[in-house]
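For reference, the structure discussed in these notes is given below.
The complex is shown incomplete by one protein chain, all other protein chains being positioned as in the whole.
Order as written gives the chain letters A and B; numbering starts at 1 within each chain.
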Amino acid sequence: MDLPRYHRLTAPYYRLEGRRCKRCGELQFPPREACGACRGRETEPYRFCGRGAVYSFAEVAQAPRGFSGPYLVALVELEEGVRVTAQLTDVDADEVEIGMPVEMVTRRLQEKGPQGYLVYGYKFRPVMSRSRAS
Amino acid sequence: MRDVFVIGAGQTPVGEHWHLGLRELGAAAIRAALDDAGIETVDALFAGNMLGGAINGQENLGALLADAAGLLPAEAWKVEAACASGGAAVRAAALAVAAGVHDVAVAVGIEKMTDAVAEQVTVGLATASDGDYEASHGMSFVALSALLMRRYMHETGACREDFAPFAVNAHRNAASNANAMFREPISGEDFARSPQVAAPIGVLDAAPVCDGAAAVVVCSREALRPAHRAVRIAAAAAATDTIGLAGRADLLTLGAARRSAEKAFAASGFAPQDCDLFEAHDAFTIITALSLEACGFAPRGEALKRAAHGCFARGGCIPLSTCGGLKARGHPVGASGAYQVVEATAQLRGEAGANQVAGARVALTQSIGGHGSIAVTHVLEA
Partner (left out) sequence: MRASRAVGIAGYGAYVPRLRVRTADISATWRVRGAAAPAVAEKSVPAADEDVVTMAIEAARTALERAGTGLAWIDAIGAIWVGTESKPYAVKPSATIVAEALGITPHVVAADMEFACKAGSEAMQAAVAFVGSSMVEAALAIGMDTAQSKPGDALEYTAGCGGAAYLFAGADEALAVVEASISHVTDTPDFFRREAAHYPEHGGRFTGEPSYFRHTLAASRKLLAEVGSEAKDYAHAVFHQPVPKFVEKAAAELGFTPRQIRTGLVAPRMGNAYAGSSLLGLAAVLDVARPGDRVFFCSYGSGAGSDAFSFRVTERIAERRRGPSVLDYLERRRLVDGYGQYLRLRGKIRRS
């Protein structure tokens, strides 16, 4: 069931938390032990804002075991400039365009069978309207 | 470091081998290569394979195949680099000989994919990608290629049909390769009409699920004999890039492929224009296009234009997939890198039959894993 594995992934999966290099300020997602830019070893948690745009997308028709297709996958470029790979949700294939603004939501990523563990994590959906924003 | 020579090459046909398992396939390819080299045994065996554990429940393939092929008690271990495992196995064998540790070694690339149903194969292939940040989000291997292809089309204005020449060329060449999985040519129309697997990737953009094994015997100059139709490994190099596509500095530059090619060219003294053929990692037409650009055969975004002019077809400036490539000869994933070297060797020996590139003297082979996270490049010289 991979319980320890998914437990370790709580911060990035639930909160889109990556790392920020203390030495050069580079942001990274997924989190890594070392900075990808300067190879520095001192990094701190960084929570991404969750807003971004579709950089590329595809529709998965033949889903791997454990997933139920069809569904949309995308490379999302976050506002902070970092890209993340994720499923798109709450949108139909013919509505998606490169450049479309999206926002992070937390959804079921996997169900390890009807009696099994549920993996929750980030997906992205078209930005919802906010008619009463003050 | 010593010079290294390929003195034996062997392969099984690529296909759905319901009656042959890992032992049988591996032993067949190894014995064919040893027979081609006229030798009984080797000092070391390097087994390139990706899915033995995930699909076949069998790891420790070095020992398994040394046992099956009658090569005990040679040094033998598995080399894994996703779909570049075959290329990496050849590199490991060559490094052992070049370093002076062994005089004769065999590298075998082997994959037995058809024992599992499609969904399970998809899970296995996804282990090449980022497990926690791609596979566990439902990214199939095909979907990752689709992300690349769609972005490429967006940036260059290309359409799906512009990728057809790679598939058409591969199938045309496979028709005259007795070991190829697909023997029927296809047309540009077939390509355009092919069902979508993960749009824009269609069935004819992608290499098939299949079984096969290919092996090469390498040795030092001291171990060469006059009967060997030796081909020199002029240079080899490997490099890595981010495990996940999201981390790439430029999504459409295969940095590892570029770096390994640059290093191999530099070490060999050859340049792209010196190559008479290129066995590229044509698992997907988009990877073919990006590989050509990474290795210096076309500027960024221009590979399709050159393909349209026939640059990469038989008789063109740099023939690709001369025996069918991954696309049509087949892509038993961990084996393909070894098939590339076997085919390049045949070309440089003048033994490629109907597929012979006239006067082939320098061949480039490139085996890529995980959508470019690992690339192994070889330059071979007649």
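Definition applied: a contact is a pair of C-beta atoms (placed from the backbone, for glycine too) under 8 Å apart; a residue touches a chain by one contact, two chains touch by 3 or more.
Quick caveat: nothing in here was measured; it's all calculated off a predicted structure.
Peer 1: Give the labels of the shown chains that the missing chain contacts, considering the complete complex.
Peer 2: Across all of the complex, the chain we cannot see touches A.
Peer 1: List the chain A residues touching the unshown chain?
Peer 2: 10, 14-15, 47, 68, 87, 89-90, 92, 105-109, 118, 120, 123, 128-134
In this section, only the chains that are shown with their structure count from here on.
Peer 1: Could you please state the distance in Å, as a whole number, between where the Cα atoms of chain A are centred and where those of chain B are centred?
Peer 2: Roughly 32 Å separates the two chain centres.
Peer 1: Going by the contact rule at the top, pick out the chain A residues touching chain B in the complex.
Peer 2: Listed in rising order, the residues of chain A that touch chain B are 5, 9, 12, 28-30, 36, 55-67, 71, 73-75, 82-87, 93, 98, 109-110, 119, 121.
Peer 1: Sort out for me which residues of chain B touch chain A in the complex.
Peer 2: Per the touch definition, chain B meets chain A at residues 118-120, 122-123, 126, 130, 132-140, 142-143, 146-148, 150-151, 154, 196-201, 242, 244-247, 251.
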